[in-house]
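The complex appears here minus one protein chain, its other protein chains still in place.
Labels run A and B following the written order; every chain starts at residue 1.
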Amino acid sequence: MKTTARIVVPIVFVVAISLLLQGHNLPGGGFIGGVLTTGAFALIYVAHGLDYLEVGVLGRDVEPGAGVFEHRTVTAYERAFILGLAIAIGSGFAALLFGEPFLSQTYEIVHDVPIYHEIELATALVFDVGVYLVVVGGLLTILSVVGAE
Amino acid sequence: MSVLLAAVVGGLFAIGTFLILRRDLVKVVLGVAVLTQGANVYLITMGGIEPGSFDTVPVLATHGDYVPDTADPLVQALVLTAIVISFGTTALALALTYRAYQENETMDVHQWR
Partner (left out) sequence: MAPDLSVITVAVALPFVAAAATPLLHRALGERTGFAGAVVALASFGLLLTQVGERGAVSFVWVPSLDVAARFYVDGWALLFALLASGIGALVFAYSRSYMHGDEHLARYYATLLAFMGSILGVALAADLVLVFLFWELTSVASFVLIGHHTDSDASRYSARMAMVVTVGGGLCLLAGLLVLAVAADPALGERTFDLSAMIASADAMEAALRERGLFVPALALFGVAAGAKSAQVPLHFWLPNAMVAPTPVSAFLHSATMVKVGIYFVGRLRPLLLSPEWTYLFATVGLLTMTVGAVLAVAATDVKQLLAYSTASHLGLMVAAFGFENAYGAEAGSFHLLSHAAFKAALFLVAGIVAHEAGTRHIDSLSGLWRDLPVTAAIAGVTALSMAGIPPFSGFYSKELLFEAAYELAHYDGGLTWVFPVTAVIASVFTVVYSLRFLSIFLGDRPADADPVHRAPALLVAPPAVLALVTAVVSVSPGVAVDAIVQSAVDATAVGDAELHVGLPDHVSPPVVMSAISIGVGAAAYGVGDRLRAGIGAATDRDPLGANWWYDRLLNGAEAASARVSPLIHDGSLRTYVSWSVTAAAALALLGYAATVAGLPPVGRTVPPTMALVLAVAGVAAVSVMVAPSHVAEVLTLSILGFMVAIFYILASAPDLALTQLVVETLVLLIFLLVIEQLPAFYGDIPRGVLARDAAVSLFVGVTVFLTVLLAGREATAEPTAVARYYATEAVPQGGGTNVVNVILVDFRGFDTLGEIVVIAVAAISVLVLIIMRNRGETQ
């Protein structure tokens, strides 16, 4: 189980991020990337337990007996969905600055980039990153809090 | 519209309703989950079901001018958000169930009036 997690989790993360980034043109997007990332975290929890991220990955000590809310990871999840909401709403207000209605999106195709030759930059991606962060943060908060019980 | 499809959606709704009417709270939550699946499939059928092919996937092949007749992308967008939200609400319902059990020491909906 732990070995599987060790191999699978990085792959899932990469896939999730790529799904997020290419979501505008291929299957994917903030919602899918978000749930997939959550799935990867869930795999870590099932394999290693809640404290693994703190102790095993970041090398911090966890106070024994502290409640789930003292977990820095949980705080990080909370921050993630708050940040995500802020990004999504902020990207909406950014459109107002250019005199467009709330949440208008636009895109620009950048040419002459090495390797890719041309890259499409869509402002929608910013909004999608917001969606991604909310989904990851929100679902992980729920999962870790319920899981800790 | 296919009778089988309609029958399955109808069956999902009926079973979901039946589960919601039970006294066991976990069954109620399960019933909500079944209803959600039924509703999602219902929405998809409203967009029309046809045998899948390369053209019907609402991801366009090119940035070009040709746009094939895709499956209805709007219902898919609706269902996509519905799936993620249903997870959030199911989790919330479960957390509530758990708390309610701790408070009342029973899973019987009828004893909570």
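Operating definition for what follows: contacts are C-beta pairs under 8 Å (C-beta built on N, C-alpha and C of every residue); 3 or more make two chains touch, one makes a residue touch a chain.
Only a predicted model underlies this, so the values are computations on that prediction, with no experimental measurement involved.
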In the whole complex, what residues of subunit A lie against the chain that is missing from view?
19, 23-32, 35-36, 38-39, 42, 46, 67-69, 77-78, 81-82, 84-85, 88-89, 92, 102-103, 105-107, 109, 120, 122, 124, 127-128, 130-131, 134-135, 137-139, 141-143, 145-147, 149
Please identify, in ascending order, the residues of subunit B that touch the omitted chain?
1-15, 17-28, 30, 33-34, 37-38, 40-42, 44-53, 56-63, 67, 69-74, 76-77, 79-81, 83-92, 94-99, 101-103, 106-110, 113
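We take it that only the chains that are shown with their structure count from here on.
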Would you mind pulling out the distance in Å between where the CA atoms of subunit A average out and where those of subunit B do?
24
Note: in the complex, subunit A contacts subunit B through residues 25-27, 29, 31-32, 34-35, 135, 138-139, 142-143, 145-146, 149
Which positions of subunit B touch subunit A when the two form their complex?
59, 80-81, 83-84, 87-88, 91-92, 94-95, 98
